[in-house]
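Pasting a structure here, questions to come.
Note that this complex is displayed minus one protein chain, with the remaining chains in position.
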Amino acid sequence: MKNLLIISGTNRPDALSPVIAQHYARLVVEAGQQAEVIDLRDLPADFAFSALYENSGKNPDFNVLRDRMAAADKFVFIVPEYNGSFPGVLKAFIDGLEFPATFTGKKAALVGVSAGLLGSSHAMSHLTDILNYCGAHVLARKPRLTKISAALAGDNIVEASYIDQLRKQIAELIAF
Amino acid sequence: MKNLLIISGTNRPDALSPVIAQHYARLVVEAGQQAEVIDLRDLPADFAFSALYENSGKNPDFNVLRDRMAAADKFVFIVPEYNGSFPGVLKAFIDGLEFPATFTGKKAALVGVSAGLLGSSHAMSHLTDILNYCGAHVLARKPRLTKISAALAGDNIVEASYIDQLRKQIAELIAF
Amino acid sequence: MKNLLIISGTNRPDALSPVIAQHYARLVVEAGQQAEVIDLRDLPADFAFSALYENSGKNPDFNVLRDRMAAADKFVFIVPEYNGSFPGVLKAFIDGLEFPATFTGKKAALVGVSAGLLGSSHAMSHLTDILNYCGAHVLARKPRLTKISAALAGDNIVEASYIDQLRKQIAELIAF
Partner (left out) sequence: MKNLLIISGTNRPDALSPVIAQHYARLVVEAGQQAEVIDLRDLPADFAFSALYENSGKNPDFNVLRDRMAAADKFVFIVPEYNGSFPGVLKAFIDGLEFPATFTGKKAALVGVSAGLLGSSHAMSHLTDILNYCGAHVLARKPRLTKISAALAGDNIVEASYIDQLRKQIAELIAF
């Protein structure tokens, strides 16, 4: 697995997704592979206007992330549930990427995150539709990490069953 | 129908959705009601960072649109297909609205728009999930306007079957 | 609300959906309306072959249920999650109904049921797509009754928060 990229799928300042993304990266390293993280908090504030459509590819700060996405071989999306789906910023980010080269024929894995007991099903179903449309194959296993606040302590996921699911997903993604 | 708001669901500069939204508004007037249009090209360029999450309600320019959404009784979303769903900017816009008051118990209608022969099914299915989650009821009839370039001339929809579908939708939305 | 029909959406012999459907009917009566229940365990065993497609309308036993569906004004679907969606038998039942008269312009409400902590999101999203396609408007509120075994005692739902959600849904459906 040459180039695995983990996308923390929200620009919310106090989001927990970046913590999960970093822990996920450490689990990938434990599995003998390398991984990098893209954090959507690093998006240029006006990217939805300066980096999409006819401005696609014209925002140098956005292009740093855009080029890393284009160069990746496999993706992991950390997907918080927000208003019955994933954050709009994640889709706007995808809308600014190089199409179809970024995703065509590549592999992706999804991790759903929610504050409550339910959630993230729709977010991951919608994102699967989008990634499939863009040409990326999506791994069947899509862990749903609910009640996420209680599952984290500092920089770590401490809920053992979640770690177990993520390790299984990583093993499958490496073989996918 | 006291306050009908039509949302042109993209910030793409040369989008056709604003044309459809304006024609839709004229059809609503023909049906004896009033309608206003919100055009997502009018969003502040940095709204995804300055008007969401802990900044919710703090961007005066965004709040003009936010308040109009909160005051509306019924909604029509003009939804272009983009990367297998609707534009991310539309969801980011929704993510910045007052929750749950903006949508709870209100009614919404969707119009799908696509450049090609297929398209906009997923966009409208995803948006239905989101609006239902936010508490808005969605009208069953969801016209799909495909090959949209050929269906427009200047400021008008000229494809008669599309006009017919929109008129039926408007009649149903008024009664919804 | 002249004619409200509650569909217990599975033919599984030991299903809990019929218990929920009957309790739901009693809650409707408490709200001052009448309700009847259709139990998919009453379907003819071979209906998927004897009552669909070119045999549509030709199976007298199926037609008893078919006619009750066509005569109803509003629907409530009790939807157990099964293999990541609702039971196939429910869709096969819908496939045998009179189209489009059964659903066009009518209103429907959905209740999701699952054995585990998660579940029934996809089931209700898929069914919403189908009912919308068939012309029925779906109520935004879609309660998800998880860990259902622990929420039932004998013929009753005993989880107070579930009863509360169902009462709210009933009030909204009556006004829908």
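All chains are identified by letter, namely A, B and C, in their written order; residue positions are counted from 1 within each chain.
Here, a residue touches a chain if its C-beta (ideal position, glycine included) is under 8 Å from a C-beta of that chain, and two chains touch if they have at least 3 such contacts.
Source: prediction; values computed, not measured.
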The chain left out touches which of the shown chains?
-> A, B, C
Specify the residue from the set A:Ile94, A:Ala136 or A:Ile170 that touches the hidden chain.
-> A:Ala136
Among A:Asn59, A:Ser114 or A:Thr128, which residue is in touch with the absent chain?
-> A:Thr128
Absent-chain interface as seen on subunit A, which is shown = 105, 125, 128-129, 131-142, 172, 176
Taking the full complex into account, what residues of subunit C touch the chain not shown?
-> 11-14, 43, 45-50, 52-54, 82-95, 99, 122, 126, 129-130, 132-134
Could I get the residues of subunit B that touch the absent chain, sorted low to high?
-> 117-118, 121-122, 125, 144, 146
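One rule holds in what follows: only the chains that are shown with their structure count from here on.
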Is it true that over half of the residue numbers where subunit A touches subunit B are used by both copies, so same, or is it different?
-> same
Which whole number of Å gives the spacing of the CA centres of subunit B and subunit C?
-> 30
Touching two or more other chains - residues of subunit C | 125
